[in-house]
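Structure record follows, encoded as structure tokens.
Yeah, one chain of the complex is gone here, protein chain that is, but the others are all in their spots.
Per-chain numbering from 1; labels A and B assigned in written order.
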Amino acid sequence: MNRRQERRSYIVGYVLALALTLPVFALLAFDLLPRRQILWIAGVAAAVQIAVHFRFFLHIRLKGQTREDLQLILFTTLLLILMGGGTIWIMTNLAHRM
Amino acid sequence: MNRRHPGLNLGEAHDSANDDAEKEVFGFWVFMMSDAILFGLLFATYVVLQGNLNGGPGPAELFEMPSVLIQTVLLLTSSLTAGLAQLAMKHELGTRRIVLWLLISLGLGLAFLTMEMRDFLTMTSKGGVPQASGFLSAFFALVPLHGLHVAATCLWLLALLGQIARYGTDDATKTAMLRLGILWHFLDVVWIGIFTIVYVGGLA
Partner (left out) sequence: MSDILLGRLDASALPWHELAIAKTGLEVISGIVGLTAALLAVLGALLVAAALTWWRLWGPLWRDWLTSLDHKKIGIMYVVLAFVMLARAVSEAGVMRLQQALGLGGGGIVTPDHFGQLFSTHGTIMIFFVAMPFITGLINYVMPLQIGARDVSFPLLNSVSLGLTAAGAALMMVSLVLQPFSTGGWSGYPPFTEAAFNPGAGPDYWIWAVTLSSLGSTLTGINFTVTLYKERCEGMHLMRMPMFCWTSLCTAILMIFAMPPLTVATGLLALDRYLGFHIFTNDGGGNMMMFANLFWLFGHPEVYILILPAFGVWNEVFSTFSGKGLFGYRALVMATMCIAILSFTVWVHHFFTMGQSADLNAIFGIATMAIGIPTGVKIYDWMLTMYKGRVRISVPMVYGIGFLFLFVLGGTTGVILANPSIDYQVHNTLFLVAHFHNMVIPGTLFGMIAGYTLWFPKAFGFRLNDRWGYRAAGLWIAGFLLAFFPLYILGLMGMPRRMVAYFEGAWLPWTLIALTGGALIGLALLCLAVQLTVSLRDRAALAVPVGDPWDGRSLEWALPAPVPAWNFPVLPVVEGRDSFMELKKNGDHLDRPRDGFADILLPRPSMVGPVIGAAGLVAGFALTWHIWWLTVLTLAVIVGAMVARGFVRDTEYTVPAAEVEARWNAWRALADASPRIRRRDEQRPANRGHAFPAAQEGEA
């Protein structure tokens, strides 16, 4: 990749990141949707935005990446789901029974 | 193109720095993943304790979204400028250009911290102190920790500028910049989580 392409990658990433963030603020600011729905939209936007950061700023690709990097990211994601999800599940379960 | 490690790769032209980078950046990336677990658990704690207002002020009274918006834009922009600093280094556009982009990133980081501190002070003036409730305790355990990371990164950036002043862009400063860049982008990702789960989730 040459210099111009690389710079464009950062700028595209930046624009995408803004495009994924600003609408959520707008939705909140003008109360365009019920709050619960905004949270869902924000959640999806956040997931996409994390992918954008990984792709354009951290240069993680599915192909051509050193294998252990990808394994590590997937393993961390698995553990975050296990630990975070497990925690919320257990504590909610407890709260319901108290 | 072969990517030997996460983040920007220096490429063959940088020779020994590129070799050093492979294990150093990989090691730093592993550290980031460990840190991700730390933040993940604090997020989970926040979600669990979020409803425990204990009669204290809640998110609707305390959160100021315009300020959060500005902080978000500041952080995102600083990620771009930190990336441009790395590109300037990779393509050897001269130390001045590198330092300039680094200083801009530092300025944006400090501006973010200032805004965040101002927010915390506004919150405490409204009775939103960490001692008030489980919700606020969880908030103040999570969000300032991110701020502390940003502050530490700014300190590291200053030290790195000192190294560049002393040694120029040698192998050590090059790989340090790669790692710093990764940390900077990683803190952005954490901020996305904070913005979504703490602020939007708190208001929902």
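Just so it is clear, a residue touches a chain if its C-beta (ideal position, glycine included) is under 8 Å from a C-beta of that chain, and two chains touch if they have at least 3 such contacts.
Owing to the predicted nature of the structure, the values given are computational and were not obtained by experimental measurement.
The residue touching the chain not shown here, chosen from B:Val48, B:Leu62 or B:Met123, is B:Val48.
Panel shows chain B; residues 22-23, 26-27, 30-31, 33-35, 37-38, 41-42, 45, 48-49, 52-54, 56, 130-135, 137-138, 140-141, 155, 159-160, 162-163, 166-167, 170, 172, 176 of it touch the chain omitted from the view. Across the interface with the omitted chain, chain A contributes residues 68, 75-76, 79, 82-83, 86-87, 89-91, 93-94, 97-98.
Here is the rule we go by: only the chains that are shown with their structure count from here on.
Partner chain B is touched in their complex by these residues of chain A: 1, 3, 6-7, 10-11, 13-14, 17-18, 21-22, 24-25, 28-29, 35-36, 38-39, 42-43, 45-46, 49-50, 53-54, 57-61, 64-66, 68-69, 72-73, 76, 79-80, 83-84, 87-88, 91-92.
Those residues of chain B that touch chain A in the shared complex are 1-9, 26, 29-30, 33, 36-37, 40-41, 43-45, 47-48, 65-66, 68-69, 72-73, 76-77, 79-80, 83-84, 87, 90-91, 182, 185-186, 188-189, 192-193, 195-196, 200-201, 203-204.
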